[in-house]
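All remarks here apply to the structure that follows.
Only one protein chain is missing from this complex, and each of the others stays in its spot.
Moving on to chain A:
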Amino acid sequence: MVRPLGFLVGLGFIAALLCAILTTPLTNEPNASHEFHKHPKHLKLASDGMFPHWDKAQLQRGLQVYKEVCSACHSLHLVAFRDIQDLGYTEGQVKTFAKGFQVPSVNPDTGEPATRDGLPSDYFPGPYANEVAARAANNNALPPDLSLITKAREGGKDYVYSLLTGFQNPPANLPKELRPGPGLHYNPYFANLNLAMAPPLTKGQVTFADGSPNTVEAMAKDVTAFLVWTAEPKLVKRVQVGWAAFLFLLIFTTLTYLSYRNIWADKKH
């Protein structure tokens, strides 16, 4: 009974699929934006590859770019001030850095909302009180939180770097419907080609204490490196522990293989 019934069921599915094949158009709807959309440029960082390390000077510069530029619109709500000790700051420097921020608090006498100086245990405060305020200030666009941005986009750090450096005038052959509308800016690395964020970086915008170059590319690279760290502060440690585990298992597996050969030596199989 199983085989004849199965045969009929099989024929039913195949007939349904044949009808589906015959009724589905073989061409896709044309999508002109595909042809203008660019793949991200590759960005090489110290935290890449099988032997990564943090370039702390670069991360400190990136933090400075975030603080002086990005933080005007973008929050970083998963990162606490205490975390930036990883970037090579001392405990005292972290305390001073945190003090420079005002965080929401409660007046201890009246219970009224108030603000106080930041502590190392506080998280980076966002620029807006809530989503409505953020949209109101940004032409109805919501600037995303940057904590995980290099993990949360296809292309990761390459995408973030390309987007920051990719603002340009629309090409002459760009169809009218793909041209940036009011308040939008053309960027071929963005899937929709036009985004609400204005080019955030301009040459010489940030002055680094160590005199590092402050071209748009250099600042974009530094802040992307910083955002790789915010997305995964344990990245370097992860790969280091991975090597220890991998080498241990390599020895373990070799010994297991040798004992397997030994045990089976007298048995043909």
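Methods note: a contact is a pair of C-beta atoms (placed from the backbone, for glycine too) under 8 Å apart; a residue touches a chain by one contact, two chains touch by 3 or more; residues count from 1.
The definition used in the following text is that contacts and distances are computed from a predicted model.
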| item | value |
| --- | --- |
| UniProt protein name of the chain not shown, from "Xylose transport system permease protein XylH", "Glycerol-3-phosphate ABC transporter ATPase", "Cytochrome b" or "Probable glycine dehydrogenase (decarboxylating) subunit 2" | "Cytochrome b" |
| Residue touching the undisplayed chain, where the options are A:A152, A:L178, A:A196 or A:V216 | A:A152 |
| Touch criterion as defined above, residue of A:A32, A:A72, A:A136 or A:A191 at the omitted chain | A:A191 |
| Interface with the unshown chain - residue positions in chain A | 2-3, 6-7, 9-11, 13-28, 50, 78, 83, 144, 147-148, 151-154, 156, 191, 231-234, 238-239, 241-243, 245-246, 249-250, 252-253, 256-257, 259-260, 263-264, 267-269 |
